[in-house]
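Every protein chain of the complex appears in place save one, which is left out.
After this line comes chain A, so read on.
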Amino acid sequence: MSLLDPGMDLTLRPMKYPQFFDRFKDAIKNTWTVEEVDLHTDLADLGKLSAAEQHLVSRLVAFFATGDTIVANNLVLNLYQHVNSPEGRLYLSRQLFEEAVHVQFYLNLLDTYVPDADQRAAAFAAVDNIPSIARKAEFCFKWIDSIFEMRTLESRADRKKFLLNLICFAACIEGLFFYGAFAYVYFLRSRGLLHGLASGTNWVFRDESMHMAFAFDVVDTVRREEPDLFDEQMREQVRDMLAEAVECEVQFAEDLLEQGVSGMSPADMREYLQHVADRRLAVLGLEPMYDSKNPFAFMELQDVQELSNFFERRVSAYQVGVTGTVRFDDDF
């Protein structure tokens, strides 16, 4: 019995993939709501941005307007039916909820940032109208369509197709397109700008990190169960896919940064994206393609503990779902 065998496994005990269940429980502890994100200082910041930075932000939020919806669609239409494990599907259900919260967050963000109705509609239509965003969307749709018609994963070829889709969404879309977008947000935050966007994005990013980790966990599980699937042909396909994703994201960067933003050049952004792509390859046990280094020191700030002064920022470091009963003799 393997994870991708067709069917609707309903039995949680004995649990075959307890790690998926643990991820489900951890995700619940990170619950957050859009109402907790305070966007009011962002409005003042937006007025302070240069024209070039305004352009960057407007493009960025236009991408966010549809990004998570695309991921949610793939989850429902492609992933959920094929990951045949009730605990795995529990996690995916949770992920779907999180994607919905992200969509709501970016909806709220655009409604707040773009008060003009026509301009707002234009931002939401970016996926059709703005070439740099449309190209990324086409890339996503191509991979959604690649397995959309497939009802069950019977053959080896089917399973390979499924894995490619999964890797695409984890490594290229959540792992590269979103990571690229987060870099702009964190760049602005490291300069003290758009805290509301940054704190919401921080929570989105925390969720996305888990989505990616879950997807790679599924990939690893399948590779353990069916080692021959991940052959040289598939490795080649993964590399090609990532290379295409990097190009999509680089042309997006050239659009965002076209008016000149001090501290973030398109060349640095390309270097960064290549570096991220190499990291995705490393997780899959593949050799790096680019050997690029991370040029953005501000990304290092995302890797260390945060300490907020509550006068200034809402503290994000709490959990929900704390358990236990009143006792007086526990160690602390």
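As a convention for this text, contacts are C-beta pairs under 8 Å (C-beta built on N, C-alpha and C of every residue); 3 or more make two chains touch, one makes a residue touch a chain; residues count from 1.
Rule of thumb we're sticking to: contacts and distances are computed from a predicted model.
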item	value
Listed names "Ribonucleoside-diphosphate reductase", "Acyl carrier protein", "Amino acid ABC transporter ATP-binding protein" or "Cytochrome-c peroxidase", with the criterion being the UniProt name of the chain not displayed	"Ribonucleoside-diphosphate reductase"
Residues of chain A (touch criterion as defined above) contacting the omitted chain	18-19, 22-23, 26-27, 29-33, 35-36, 38, 40-41, 46, 49, 51, 54-55, 57-59, 62, 113-114, 116, 119-120, 122-123, 130-131, 179, 189-193, 195, 202, 205-206, 209-210, 212-213, 216-217, 220, 224, 257-265, 267-268, 276, 279, 282-285, 294-295, 297-320, 322-332
